[in-house]
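For this depiction, one protein chain was excluded, whereas all remaining protein chains were kept in their positions.
Letters A, B and C mark the chains as written, and numbering starts fresh at 1 in each.
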Amino acid sequence: MAGSSFGNLFRITTFGESHGAALGAVVDGCPAGLSLSEEDIQPFLDRRRPGQSGITTSRKESDRIRILSGVFEGKTTGTPIAFLMENEDHHSADYSNIADKFRPGHADFCFEEKYGFRDYRGGGRSSGRETAARVAGGALAIRLLKEFGISVCAYTSSIGDVEAPFTDREEILKNPVFMPDKEAAEKAVELIKKVAGEKDSVGGCITCFADGLPAGLGEPVFEKLDALLSHALVSVGAVKGIEIGDGFLAAGPSSRGSVNNDEFMMENGVVRKKTNHSGGVLGGISDGSRLITRVAIKPTPSIARAQKTVTKDKEETEILIHGRHDPVVVPRAVVVVECMTALVLADLLLMNATSKLENLKKIYGNENTLPPA
Amino acid sequence: MAGSSFGNLFRITTFGESHGAALGAVVDGCPAGLSLSEEDIQPFLDRRRPGQSGITTSRKESDRIRILSGVFEGKTTGTPIAFLMENEDHHSADYSNIADKFRPGHADFCFEEKYGFRDYRGGGRSSGRETAARVAGGALAIRLLKEFGISVCAYTSSIGDVEAPFTDREEILKNPVFMPDKEAAEKAVELIKKVAGEKDSVGGCITCFADGLPAGLGEPVFEKLDALLSHALVSVGAVKGIEIGDGFLAAGPSSRGSVNNDEFMMENGVVRKKTNHSGGVLGGISDGSRLITRVAIKPTPSIARAQKTVTKDKEETEILIHGRHDPVVVPRAVVVVECMTALVLADLLLMNATSKLENLKKIYGNENTLPPA
Amino acid sequence: MAGSSFGNLFRITTFGESHGAALGAVVDGCPAGLSLSEEDIQPFLDRRRPGQSGITTSRKESDRIRILSGVFEGKTTGTPIAFLMENEDHHSADYSNIADKFRPGHADFCFEEKYGFRDYRGGGRSSGRETAARVAGGALAIRLLKEFGISVCAYTSSIGDVEAPFTDREEILKNPVFMPDKEAAEKAVELIKKVAGEKDSVGGCITCFADGLPAGLGEPVFEKLDALLSHALVSVGAVKGIEIGDGFLAAGPSSRGSVNNDEFMMENGVVRKKTNHSGGVLGGISDGSRLITRVAIKPTPSIARAQKTVTKDKEETEILIHGRHDPVVVPRAVVVVECMTALVLADLLLMNATSKLENLKKIYGNENTLPPA
Partner (left out) sequence: MAGSSFGNLFRITTFGESHGAALGAVVDGCPAGLSLSEEDIQPFLDRRRPGQSGITTSRKESDRIRILSGVFEGKTTGTPIAFLMENEDHHSADYSNIADKFRPGHADFCFEEKYGFRDYRGGGRSSGRETAARVAGGALAIRLLKEFGISVCAYTSSIGDVEAPFTDREEILKNPVFMPDKEAAEKAVELIKKVAGEKDSVGGCITCFADGLPAGLGEPVFEKLDALLSHALVSVGAVKGIEIGDGFLAAGPSSRGSVNNDEFMMENGVVRKKTNHSGGVLGGISDGSRLITRVAIKPTPSIARAQKTVTKDKEETEILIHGRHDPVVVPRAVVVVECMTALVLADLLLMNATSKLENLKKIYGNENTLPPA
C-alpha cells in the first residue's frame, strides 16, 4: 500500500520520480461543469519552480503542464482529470556518490530498509519535486473553491530569525521569499545568502489563511477539518509541525479558557465570533471565520559540507553532496501549502454536501416522477 | 460521509454520544491469533476515566468494557472486534440552558449549521467522552505492538507555565496529572486548583514516545508516518498543534541544516543516528530511532463564568454552564494520545508488510504447489 | 484487512459471530434529519428470522434490534447509527463434531487455512446469521430511499424446478417462500418438504426490482451501479451468480443488438425507453427505468446425510451434521437481497450528489457571504 492518494471525494493520486520520465497527478471526483484550462494551473506551478532568483537552485525545470483527460470544450466532464509534466534532461548526472551512501536528513536509509533498494537519482519519489504534482491538483481545487467565494492564501511568515508581519497581501508575490512585508523579505534574502555562504541551510514558517468558508465543513471525530489539514500539510516533506489558530500558544503559560474561548455575537443578522483564537475550527468543523494554520519547515538537509554517514554496505564514511541546492526550501513550499489546503477544503465541501436530508432534497426533490418502464 | 473510521488495514470505527445509550468501537483488520481479553483493555479506559482526583470532574463513568465479537478461546479470530460501553444514568439532567444557546469554544454552533439540529446532551458526538471508544481500539493496538517489542508512552509535559522534565518514567502513572516529575506534578496540581478557583481553565502539552519501531514504517507521499500521526492526534478534540521531533525549533532562529541533520553511524553492526532531531521519521518513514511527538491542548472551553453568546434563534444572550467540568483536560488526554499513536503504528506495521516482494515470499513461498482440482 | 465494511458515503460496518455475544452494524454517513426508530428496522429482521414455518429451522433467534447511537428526538443526527442484537442461549451446544472436521460446502477449511484456527460454533463469522446485521443497515437505507420515492422489492422467483411468475406483489409476504404467485408457492413448499425428507437441500433464484430511481446513479468505470450491486449481492453467502436485466439471455443464441438495444422515446415530456432489456442500467448508470437483478442461490450445504471429509489433522473421515437446518435458504435470503440492493442505492444516491457543479450551487449558493473574523 504505497499511499499515493489523498482525499475522499475530491481525490488526488500522484506518481513520478524526480529524475524519471514524468510526474503527474490524477484528480478523481471533480464535479462536472467547471470551466478549466491549462492556464488555470500553470501559474501555480510557476510559483513552485526553482531558478527564479539567486536564492534558489538554478536547476531547470520547466514543469509545463498538460491536461490529458476529464476536460471537454473547456469544462470538466466529471471524469478523472489527469495532469502530466514530462521531466527534462534527467539522464546525464553522476549519482555514484549518493547511490551507495545515505544522505543525513534525507529518506535514503528509510527507503533502502523499506523496499530493499531505491531510485537514488535526485531522491526519486522522496524528492521535493514530487510536490509539483500536488500543486497541479491543488490548483484545480483552488479553481473549484473560487466558484463558492472561497480563497486560500499562504505566505512565508519567518525564515530563521526574520519574522514577517502581515503588512501587505499584494507584496507576497513580489519578492523571492514570498513574505507579505518588503523589509522583512530583504532581511530574509540577506540571511539566506549568508547561510549559503557558510555552506549551510535554514528553515522557517509558512502561514496559511482561507476565507469565505461556510460554517459546517469538516466531519466529526476522525475527518475533522483541522485533522485533515494536519495530515495534508505534514505530508509535505520537511514540515515538522503545524498549528491551528493559536496553536501552541493556546497550551501555554498565558492562555486561559476565559481568553481562548471566542464569544459569539450577531452582526448584520449573521452569527459571528468576537475573536478567532480557534483559527476558524471548532470541534473539527469550520465555524465561518478565517481558517488559520502555520507550519514549521526544517532547514534543507542537502548542504555543501562534508557530513559523516554510512554506506549501503554498512561502513562508516563521509559524504559531500554535489550540485546546487536551495539553502532554504520555505519559499518554494508556500504554494504547496496553499494547494494542499485547497485539496482538503474541496474534499470537505463535497463531503458536507450529503450531511443533511435537506441538502439532498434540494438536488433530488421529494420524488422521482418517472414511472417504471 | 461522517468520518467515524480511521486506519487503512487496522481500522477503527467508533460510534456513540456522550449521553446516548452506549459508546463503542469496531476494529476490523486485527490479525488472528493474538491473545486478548477485556483485561488488556480496561486499564487504559481506567486511566481516561474522570473522578479520580480533586482536579477532574466527579461525574461517574464506569466505562466497563465488553468485547462482543472477534475473540474465541482467548485469541483474536481475524474478524472484527467490537467493544461496547453502555452509558449510565444519562437521562436526568436539565439541558434547557445549552439546548438553545451555543457554548463558546464548543462545536454547538458548527453542528447546528452542518446538520440542521444537534444532540445537545453533554455535547453529543462532539463530547470528549467519544475518546473512550478510541482508547478501547488503541489499547488493542498497543496489545498487538507489544508482540513486536514496540511500546508507546505518553505523558503531560506541561500545564500552563509548569514544565515537567522527563525525570522518571515510573512516576507518570503515580500522580494525577501524569507528569514524569513529581515536583512538577505538585506545582501543576496547585496551578489547576488556583485556575479552578478563578472559574477558569488552562491548557498544556503532551509528549509521546514510541520505542522499538523497525525502520521502514510509513508510506511515501500522503500516508507518511508523521502525516498520519498528525491526522490522528489533531483529530482529538482540543488539540491545536503538533510537533514531530524538534518541531517548530527546527524552523527557528538557531536551527541550521548542519545541526538539524542527524548523521549516521554504525553501532554493533546496526545503522544508527548520532542525534535524533528528526524525532524518528525521515521522509515520512520511521528511521529506527525513537519516535517523538508533542501536542498542544487548549484550555477546557467549559468554564464556570458567564460568557456572551447567541441563541439558535440568533439573539444575543449570556450563557452560564452548569455542572462540574475539568479545569484542564490534558491529563485525561494522555492515554488518548498514546492510543491514537498506537492505532497509527499498528496500521503502518500492517501496511508495510507488503512493501516488498521479499516479504510476500516469506509468507507464500515461491509457488503454491496445489494442482488444480 | 478483514473487509467488514461496505459503501463509500453511506457505509455499513458489521460485526459479530453466530454464537458470540452479539451481532451488530454501524452505519456511518446517513444524512441528518431522517425520522427513524426501531420500528422502521424490526419488520425487516422479522422477515429474515427462522422458525416461521415448517420449512425453516426452528432455532430461536429473536433478533430484537436496539439503536445505540445516531438518533436524537426521533431523527438521525448525521453521526454513526449503531444497531445491536444480543445473541441468546449460545453456550450450551456440543460442537465437538464440527470443531475438528471441515463441513463440505462450508468455509471451515478456508477459515482454518486463512487464520490458523476458527470459531467453529455455528460457523462463526461465516454463518448466515451474519446477514442479520446487513438487514439492519439495509432497512435504514430503505427508510432513506423512501424519502425520494425509491422502493425496492425482492422475491423468490424459483426454487428447484418451481418457477414463480410475477402474479401478485401483495402475495409475496403472504407465503413462507416469499413467492409472488400462490400456486407456485404451494408447489415450492411441497418440493422443500420432499427434499427435506430425502435429507437433502435445494437452491433457487431471487429477483429484485427497484423503482423510482432517477437517471444518473452510478459512477463510470469501477463504481458502476451494476458492478456495485454484483459486489453487494455476491457477497451474500450462497449466492453463485447474478444477472442484470436480460443477463445471460443477452449473451445467448437468440439475442441480437437490434433486439437488445432499448430504443428511446418521449412520454409526457420525459425521456423513456420502449423496452427494458438493460434492466435499468446503461454504462453502469441508472437510466430511469426499473432496476432488475436476479441472483442464484445454491442448495444449503448443511444436509442431514453422512458426508466424506477430512479432519484438521488431515485424516479422512465422515461427518454427520446435527441439528435442524433449512433445506433451502432462498426464502430467508429474500430480505437480505432487498437490503443489500438498498445499501448500494443509498450510497450511489449520495455519491451522485456531487457529480456536477450545479448540484453544489443548489446547496452552497455562489458565495459564502461571511466576511473573515
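Methods note: contacts are C-beta pairs under 8 Å (C-beta built on N, C-alpha and C of every residue); 3 or more make two chains touch, one makes a residue touch a chain.
Nothing here was measured: the structure is a model prediction, and the numbers come from that model.
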Touch with the omitted chain, as defined above, among C:Val26, C:Ala185 or C:Ile285: C:Ile285
Given that one chain is not shown, which residue among C:Ile150, C:Val195, C:Cys208 or C:Ile363 touches it? C:Val195
Please identify, in ascending order, the residues of subunit A that touch the omitted chain? 1-5, 8-9, 11, 13-17, 20-24, 26, 28-30, 32-33, 66-70, 72-73, 75, 77-82, 84, 114-119, 121, 124-125, 350
Determine and list the subunit C residues touching the chain excluded from the picture. 1-6, 8-9, 14, 102, 104-107, 109-111, 113-116, 125-126, 130, 158, 160-161, 195, 199-205, 214-216, 218-224, 226-235, 237, 239-248, 250-253, 255-266, 269, 271, 274, 278-279, 282-288, 296-303, 305, 307-310, 314-316, 351-352, 354-356, 358
Contact footprint on subunit B, counting only the chain that is left out: 8-9, 29, 31-34, 78-79, 147-150, 209, 211-215, 220, 270, 272-273, 275-276, 280, 288-290, 349-350, 353-370, 372-373
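We take it that only the chains that are shown with their structure count from here on.
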By mean C-alpha position, what chain is farthest away from subunit C? A
So the centre of each chain is just the mean of its C-alpha atoms; given that, what is the distance between subunit A and subunit C in Å? 43
Could you grab the centroid distance between subunit A and subunit B? Build each centroid from C-alpha atoms only and quote it in angstrom. 25
Distance from the mean Cα position of subunit C to that of subunit B, given in whole angstrom: 36
Residues of subunit A that touch at least two other chains are 9, 214-215, 220, 262, 288, 354-356, 358
